[in-house]
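Pasting a structure below so you can have a look.
One protein chain omitted, others in place.
So that you can tell them apart, the chains are marked A and B in the order they are listed, and the count of residues begins at 1 in each.
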Amino acid sequence: MRHFIVVGVLIIVMAFATYFGLTSLGLMPVAASAQAGSISQAGSIDWMWNLQMIAMSFLFALIAVPIGYSLIMFRRKKGDTTDAEHIEGNTALEITWTVVPLFIVVAFAYFGAYSLSETLRADPNAMVIKVMARQWSWSFEYPQAGVISNELYLPVGKQVLLKMESPLDGVLHSFFVPEFRMKQDVVPGRVTEYRVTPTLEGSYKVRCAELCGTSHYNMESPVNVVSQKNFDAWLNARQVEAQAAKTPEGAGQLLVAANGCTGCHSLDGKAGVGPTWQDLFNSQVKLADGSTVTADEAYLTESIAAPNAKVVEGFQPAMPQYPFTPEEIANLVAYIQTLK
Amino acid sequence: MTHTSDKSSAYSQGITIFVYLAVLTALEFFVAVTIGFVQIMVAVAVVKAALVMYYYMHIYKLNNDNEGEENSYEYKTGTNRLGLWLFLLSDSFVFGALLVVRFNLLGMTRPPLSQTLGLIVTAVLLISSFFMNRAEVAIENGDRKGFKTNIIITLVMGIGFLLGVVGVEWPNAIAEGVWASKNTYGAVFFMMTGMHAFHVLTGIIFLLIVLRNGSRGLYDEKHYPVEAVAVYWHFVDLVWIFFYPALYLIGVLSS
Partner (left out) sequence: MMKNMNPVWRGLLFLVLFGLVGYALGLGVDFLVVRSLRFSGSVPSLFTLLLGFTAFFFGLFGYRGITRGLVWQVVGTLLGGFFVAGIRAIMGLSAFGDFFFTEPSWVFGAFVGAISFIFGVGAVDDWVKWARGIDTPEEHEEHYHGWEKYFAVSLDHKVIGIQYTVTALLLISIGGLFALIFRTELAQSSLQFLTLDMKLFGQNGPQLYNTLMSLHGMIMIVSILLGVAGIMNYVVPLLLGAQDMAFPRLNAFSFWVAVPASVLLLMSLVLGGFDTGWTAYPPLSARAPVGMQMFFLGVFVAGWSSILGGLNIVATVLRMRAKGMTAFRMPILVWASIATSIISLTATQLIGLSFQLVMFQRLFGMGFFDPAKGGNPVLFQHLFWFYSHPAVYVFVLPGLGVISELLPVFSRKPLFGYKWIAMSSLGIALVGFLVWAHHMFTSGMNEYLRVPFMYSTLLVAIPTGVKFFSWVATLWKGKIETPTPMLFVLGGIVVFLLGGLTGPPNATVSVDLHLHDTYFIVGHFHDTIFGGFVFPFFAALYYWFPKATGRRMNETLGKIHFWLMTPAFFALTLGMMRIGLLGMRRRIVDYDPTMGFDTYHLMLTVMGYLIALSVLIFIYNFFNSINNGEKAEGNIWNSRSPEWQVPSPMPTHNYDQPFEVVGEPYDYGLAGSKYVQFIEKKK
């Protein structure tokens, strides 16, 4: 009996120590969405996680403590060669430790379903943003404003509904912002949805969470949660820019943003998967076969229309073929010409 | 009707079961072309499968051969029988999964295939099962000549089935626009028939082996190898019992 009391006390002590020890470490990143919530917001993800932590700490102590205790108290004494007491089992006990966990599981099943429904709760007035995921870049379209951007801007406190797509010949990606606590795969050939209500202004990143090839690790884009006012201002500025898209360079720049060219090509001279575009126009380009060409309009047009026709020295023929119209290519070339 | 062992009643049992199967297949076809009631077709397929498993594949034998000393031929045969059935269980997961693929990708539509051809190859396979059963009964009763004749008929029908599917059905499907690389109809059709044809092919190889060894009298006493090939052959038929409605009968024709 004494053994049971000691172990019982130890289990409780250890369970509390584990729980408070772990939670004091700050296990999760900051919570920036209503779905992430907090441990006191019932139904949110952090609340659910906290319940899990309690259960884990307790169950871990429940098993680990008696094992450790037995190891110390019930060690074989030196020179003792006899066997221990012959106890085969105890049906009542077995039933207990089948049924009690069953109750725990049922409870967690209930909490889990409740938490999921809270997480998915839809606001009919949510703002829709279209997301396009490519190898290896994100682009975001605000359909009402007619704006396409490489960065995601979200107004704080308002639910947004991301409608996410990957090209028909694309691969899987996954939209993941750790501070929002949620991710959702993007599947070619269908539209998947991601609802989030940002609650904390700040700069985060969407980080692709589904292996999508060589540059998967690099498939990150900024996510900015800003006040409604700043959001409107940003959107306006983008709209003005979109007006500028009436010119060929402007249209080209928008195409670049929409197709994520900058995932591989930098504008500032840095090396990437593809060559930089800075000072590219009219420069001398060395090709893999040893020859040199001048990067004139014809060459740039060909490089975009048939990327693998001429491969630049030191690079893989990794550039995808895009279904651009000749006019779009002309716009792109016009834009690249402006990059000095 | 229970399982029997003396020769003539075993033969007549084979005939009765064959008639049942034929009638059920006709019923299935009839349901498909008239009311297209999927549940009935599935039920018919299940009944057919049960008949084949019990009367042609003797699944009950798994139960009743624990007699015999360890290391005796009887005991070993029992073990082999269990092994074969375990293998078939495993294999049926492939075919089950192919059905899942088919219904996931095509749903309640079906590829445009020639109904006549489908019915013909199905009939050929079914009849071959009938002769396989006769061959088995023959060798179990020491009738080597009957065994030979029936195995040869089975073989011919098996090869006929294979040629029918690969040589006639496949080109015909391609002509209808069911290309492997064109759409999922083609992909599913070629995968399912191809996988099944591969099993028929291995079955034919086994048949050739037992035909050769059997004609030399190797199985006059110990005829388990023939039983094993028979069970395998009927299993291939069993698979087709499900594949046939899944490919030809269930669902509306895709345009």
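By definition in this document, a residue touches a chain if its C-beta (ideal position, glycine included) is under 8 Å from a C-beta of that chain, and two chains touch if they have at least 3 such contacts.
Values in this document were obtained by computation on a predicted structure and should not be read as measured data.
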item	value
Per the touch definition above, residue among A:86, A:229 or A:246 touching the missing chain	A:86
Residue in contact with the excluded chain [from A:14, A:212 or A:304]	A:212
Touching residues on chain B - with respect to the absent chain	70-71, 75, 78-79, 82-83, 86-87, 89-91, 93-94, 97-98, 100-101, 104-105, 180-184, 186-188, 190-191, 209, 212-213, 216, 218
Missing-chain contacts mapped onto chain A	3, 25, 27-29, 36, 45, 48-49, 52, 55-56, 59-60, 63-64, 66-67, 70-71, 74-77, 80, 82-90, 93-94, 97-98, 101-102, 105, 108-109, 111-113, 115-116, 118-119, 168-172, 174, 176, 178-179, 181-190, 192, 205, 207-218, 220, 271, 273, 314, 316
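Basically, only the chains that are shown with their structure count from here on.
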item	value
Chain A and chain B: spacing of chain centres that average the CA atoms, whole Å	50
